[in-house]
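Yeah, one chain of the complex is gone here, protein chain that is, but the others are all in their spots.
Read from first to last, the chains carry the letters A and B; within each, the first residue is number 1.
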Amino acid sequence: MHKLDDNRAWLLIVPVFALVAFNAIIPLMTVVNYSVQDIFGPGQRAFIGVEWFREMLRDPTIQAAFIRQMVFSGLVLAIQIPLGIAIALLLPRSGWKSSLAIILIAIPLLVPFNVVGTIWQVYARPEIGLLGRAINAVGFDYNYTASPVAAWVTLLLMDTWHWTPLVILLAFAGLCSIPQPYYQAARIDGASRYAIFRYIELPKLKGVMTIAVLLRFMDSFMIYTEPFVVTGGGPGSSTTFLSIRLVNMAVGQFDLGPAAAFSLMYFLVILLFSYVFYTILKMNSRA
Amino acid sequence: MAEITISDLRHAYDGDLSDPSKLALKGINHVWRDGGAYALLGPSGCGKSSMLNMISGLVRPTAGRILFDGRDVTDLRPEERNIAQVFQFPVLYDTMTVAENLAFPLRNRRIAPAQITRRVNEVAEMLDLGPLLKRRAAGLGAADKQKISLGRGLVREDVAAILFDEPLTVIDPQVKFDLRRKLKLVHETLKLTLVYVTHDQSEALTFADQVVVMSHGEVMQAATPEELYDRPSHSFVGRFIGSPGMNFLPCALDGNQIRFDGGTIPAPALAPRPGSQLTLGLRPHAIQPADAPTGITADLIEVEDRGPWRIADIAIGTNHLKMKLKDDVPLPSGSFPVRFDPDATLLYADDLLTGDLRHAQA
Partner (left out) sequence: MSIHLEQAGRDVDGIMHLADIDLTLEPGQLYVLLGRTHAGKTSLLRLLAGLDRPTSGRFTENGADLTRVSISKRSVAFVYQQFVNYPSFTVRGNIAAPLKRMGLPAGEIARRVDDVARRVHIEPFLDRLPGQLSGGQQQRLAIARALAKNASLLLFDEPLVNLDYKLREGLREELRNLFRQGNQTVVYATTEPEEALQMGGTTIVMHEGRVIQTGPAHQVYRNPASVTVAEVFSEPPMNVVPARIDGDRLHIGALDIPLPAHVPPGQGGDCRIGVQPHRIAHRQQAGSVRLDGPMDLAEVDGSSTFAHFTAQGHPWIARLDGVHVLAQGSAFAGYVDPRDFYVFTAAGALVVPPATQGAAHG
């Protein structure tokens, strides 16, 4: 009877195990397989060890894309985390105004990625887009298809519009969970608004903000659809991020071996960064 | 330090004072003398916490005034009132050390650093927090955290009063004594005005020089712990204070006798308003078995052994009462005569104390 209990427990996780195997483990093993072979055509392949990895690390276009990607993720975090917290602090904590604000703020999160790209592609066009024409009308020479700076600004604006709401929602939930006596005690202690933020709200937000940083880092480091739709990686290669470079290599040039090695390294880098962030933030909140 | 005066305090959560029966506070007048240790005691929902939050300024009363030393503070914000408050759950600034927590109210008020250090050390000394000063406050036990909350009030030399909102709720019973003693000590040394809100009579009677008993937004009695126990001025107080509470026995005046179902006793010389509902109030210890007939006979229903004493459920006529016997008093059985201790037999008219039977012996 006891054994029966245990067996059934194992049976229950079989579907999950099968699912994970099909959509994660097996594809990943295929990629590992490609990454160590040179494929000339159907049925013609040779084992070449870590040669593709070595070549990818030396590839200057990949190195440049990696730096670009780092800068992009860095800027995304530097803009969206403070902005998200700031907006969350301004929101009413209860009542219908609060509910309405939350609904309005959450709308961008519901828009599909390629639609976001299409919206901004049109919105920011210098000749017909509302934003593009407005910027040019003010006197700035703005054209994201020609100027790398304009392309970056457009992508950052778009990502901020799309994803800051997530940070706001997380920060708002964190703020709502702070018990009232904390605010009351701070008022009695004569704390300024800034002191309340610095010594009560920020420490209590640490947990949810860890999650926000992790999510925003991983998503922005893997960004593909929106820049693909808006800039296609240009002008030149100024917005060619790692994922765009990877797709060009795998689909455009059909270099399966190098692309496999590239994507494995890409995956490991994200894993590594996420782990480092997680450890640092967790250490901080424990101390 | 200050004398706190509350005058005709009325409060409605929806701001509508038109229906007096729905008010959270129904017109309260009270003076908290400078340097007194007070408790606000009552069951949940009696309005005691609202009143505390009005004194601290966290809640604004719908009507009425609050004066500190004669100065009207009703419209002042909490930080302008020079009060400190200790909450039910310890409120700490998690990222700060114990010393920084204690210094926080002073730093906010831009006190000179040397003076801050001096005050923090003094207060830490008084509360036995000295060895913990450099520790992060977040990792400490509940009792130490509550001491820090208290300390943040004590560091301010200008503090008018310290308010406590059920501060010992989360403290383990074994360390409660320590904190209670610390509180007493703080009061004796600093002579601050302290107001302590609780639903627990033990907390209130242990802490306070004067206890304000509240029920449904009204003050039922404000008196010393002894008075509340020995001479509750309202039957609610009699029931609420003491464990078990006071027995009430419906009765009637009949010449120089008090007559009730099951017996009579001599009446005192007093004339309660005709038509009022009379009851005898008897603490369980005021009823004792007698050796000889007394004119009052009780039937034993059940006895409960509570260790130091036994609580006997008895019936006198159709009235059910609780009688408390010390564990070395022989236990009667069946029907037996009982005696009411005249020093502890009180007479109530329409729930209000009108007299006692001390001088009514025949």
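Following the convention adopted for this analysis, a residue touches a chain if its C-beta (ideal position, glycine included) is under 8 Å from a C-beta of that chain, and two chains touch if they have at least 3 such contacts.
No experiment lies behind these values; they were computed from the predicted model shown.
A.B. asks: Touch as defined at the start, partner being the missing chain; which of B:Ile55, B:Met126 or B:Leu205 qualifies?
C.D. replies: Of all options in B:Ile55, B:Met126 or B:Leu205, contact with the hidden chain holds for B:Leu205.
A.B. asks: Which residue among B:Gly64, B:Pro244, B:Gly295 or B:Pro337 touches the omitted chain?
C.D. replies: Of the candidates B:Gly64, B:Pro244, B:Gly295 or B:Pro337, B:Pro244 is in touch with the missing chain.
A.B. asks: Identify the residue among B:Pro61, B:Pro225 or B:Gly262 that touches the chain left out of the display.
C.D. replies: Counting the whole complex, the residue in contact with the absent chain is B:Pro225.
A.B. asks: If the hidden chain were put back, which of B:Lys22, B:Arg60, B:Arg118 or B:Arg306 would touch it?
C.D. replies: Result: among the candidates, B:Arg306 touches the missing chain.
A.B. asks: Specify the residue from the set B:Gly15, B:Gly70, B:Pro131 or B:Pro173 that touches the hidden chain.
C.D. replies: Spelled out, the listed residue whose C-beta touches the missing chain is B:Pro173.
A.B. asks: Going by the touch rule given at the top, which residues of chain B touch the chain that is not shown?
C.D. replies: 43-45, 172-174, 177, 180-181, 184-185, 188, 199-202, 205-206, 224-226, 228-230, 239-240, 242-245, 283-285, 304-310, 324, 326-331
Just so it is clear, only the chains that are shown with their structure count from here on.
A.B. asks: Can you check how far apart chain A and chain B are, centre to centre, with Cα atoms defining each centre and the answer in Å?
C.D. replies: Averaging C-alpha atoms per chain gives centres 58 Å apart.
A.B. asks: Applying the document's contact rule, which stretches of chain A touch chain B when the two form their complex?
C.D. replies: Against chain B, the touching part of chain A is residues 179, 181-182, 184-185, 187-192, 195, 199-200, 203-204, 287.
A.B. asks: Show which residues of chain B lie in contact with chain A when the two form their complex.
C.D. replies: 56, 58, 77-79, 83-85, 87-89, 91, 93-96, 104-105, 108-109, 136, 149, 152
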